[in-house]
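Below is one structure, written out as structure tokens, with a few remarks after it.
Every protein chain of the complex appears in place save one, which is left out.
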Amino acid sequence: MEIKSYTIELINMIREKSPLIHNITNFVVMNSSANILLAIGASPVMAHCRSEVEEMTSIAGALVLNIGTVQEDWTESMICAAKTANSKGIPVILDPVGAGATKLRSETVERILKETKISVLRGNASEIFSLASSEVKTRGVDSSLLITSDHIDIAKEIANDFKCIIAISGEEDLITDGNQVLRVANGHPLMTRVTGTGCGLTAVTAAFCAVAGEKLLEATTSAFAFYGLCAEKAVITSDNPGSFSVAFLDALYSIENEDISTFIKVRKG
Amino acid sequence: MEIKSYTIELINMIREKSPLIHNITNFVVMNSSANILLAIGASPVMAHCRSEVEEMTSIAGALVLNIGTVQEDWTESMICAAKTANSKGIPVILDPVGAGATKLRSETVERILKETKISVLRGNASEIFSLASSEVKTRGVDSSLLITSDHIDIAKEIANDFKCIIAISGEEDLITDGNQVLRVANGHPLMTRVTGTGCGLTAVTAAFCAVAGEKLLEATTSAFAFYGLCAEKAVITSDNPGSFSVAFLDALYSIENEDISTFIKVRKG
Partner (left out) sequence: MEIKSYTIELINMIREKSPLIHNITNFVVMNSSANILLAIGASPVMAHCRSEVEEMTSIAGALVLNIGTVQEDWTESMICAAKTANSKGIPVILDPVGAGATKLRSETVERILKETKISVLRGNASEIFSLASSEVKTRGVDSSLLITSDHIDIAKEIANDFKCIIAISGEEDLITDGNQVLRVANGHPLMTRVTGTGCGLTAVTAAFCAVAGEKLLEATTSAFAFYGLCAEKAVITSDNPGSFSVAFLDALYSIENEDISTFIKVRKG
């Protein structure tokens, strides 16, 4: 399938249908993720209270779980929301912020992955690889930004272990369902100097999956390429992080189909 | 009374007196509401802990309650803070974010309205109309953006039921105390593509009410017209959401009396 035309199709559907994206996310990025989702045409809602998450997820097009400032009662809400999503066929996108850095974060991600079905797991290499089996870890994981054939093998193993799509952000992004592998070369290093850009990509991936039906590998790849391309467009306006992040929201809102067909950089393998 | 000159009077008082606005609000908009209040010259404080809300409300000029990311212990704090405000004659502005979407949100708003006295209830049509009596609901409420005579009747009924001002944001805003009706035609659709613009208007309404004394219907109308006009000014700078929201803060800070007298669009009925 042609990712360029699919990306255009999906972003047009988001702008037209304005899917509701239910976010149980961290305090740092609630505002920025909401603005990113609004800019692409989606409808964000943030709701974390155990008493309402099931109801909220039920009316959503996709669910975002993000453990960035996690605490125990929020984990319970995430699991309840994810179970609701699972029972209704609503895609669930998990961002394992800081997995590997503390025991709480690693265990929270492991518990969510064990008790619920995640559609897409999106993070950076060190977060994702921290979830590899201990056998893999013993082999040693180099979480540098460049993708090696080792990285691809481990990403595929994790995808197969958890039966989900693994999407790793880096200099080149790596997306796999355990079988096919796609790489995205869009994006810009300045994104790492603005908080919430990774979490924002998780939210955008959710919006793309909300309108995509079954083709989540392609939808995730489209989200990554679209998002990275908007960053490239923004950096033309400014290579300073304050102005860049303003221009990035503008680009997410106004990027045109022609830019998407011309500048998206996706390859297989 | 002339709303234009009253708006100028109130914004000048806010800039001069810098009223303290106590916000018990949602996680998504804490930062943006604080910046909006600072831009117009008010002093925001966010405090939600049961142990301090009464003390904080006591020294405030107005209290904002916003249920956007509500959880049970925050509701208790909201009710304690509102009771303190009631006992001291401090205006309380309630934003029923998401009322009607989940049972928790609807019940939270109903409980606050039952146990405390709200001065102004500000939301969009679907949120406000979700609070109508079941008799009204049975008649059917069309929460489209255009104001019909049905809308006006229901808004008046809700205002009379809860003895508060009802302020509904829409393409044209509708403000009523159950008797008089005022409409504001300022504003811009791009506001719906930036998170927290509605919640920000609730906070601005609180600041206008803090300096207004008894005339809360006119103060609320002034706040809506002022806020909408600043959005119109901002969209001249940019019609993309990132740049727009920056220009909007700039306009809230720097808009001049002449713009207010010339461009405010308020009418009766």
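Should a chain be cited, it is by its letter among A and B, assigned in written order, with residues numbered from 1 in that chain.
Here is the rule we go by: a residue touches a chain if its C-beta (ideal position, glycine included) is under 8 Å from a C-beta of that chain, and two chains touch if they have at least 3 such contacts.
Small disclaimer: the values here were computed from a predicted structure and weren't measured.
Peer 1: For the chain left off this view, which of B:Met13, B:Ala47 or B:Ala132 is in contact with it?
Peer 2: Of these options, the touching residue for the absent chain is B:Ala47.
Peer 1: For review purposes, identify every residue of chain A that touches the missing chain, sorted by number.
Peer 2: The missing chain touches chain A at positions 26-29, 31-32, 68-72, 98, 101-105, 192-196, 238, 240-243, 245-246.
Peer 1: Just the residue numbers, please: which parts of chain B touch the chain that's not shown?
Peer 2: 27, 30-31, 34-35, 38-39, 44-49, 51-52, 55-56, 59, 245-250, 253-254
Convention: only the chains that are shown with their structure count from here on.
Peer 1: When the C-alpha atoms of chain A and chain B are each averaged to a single point, how far apart are the two points in Å?
Peer 2: 34
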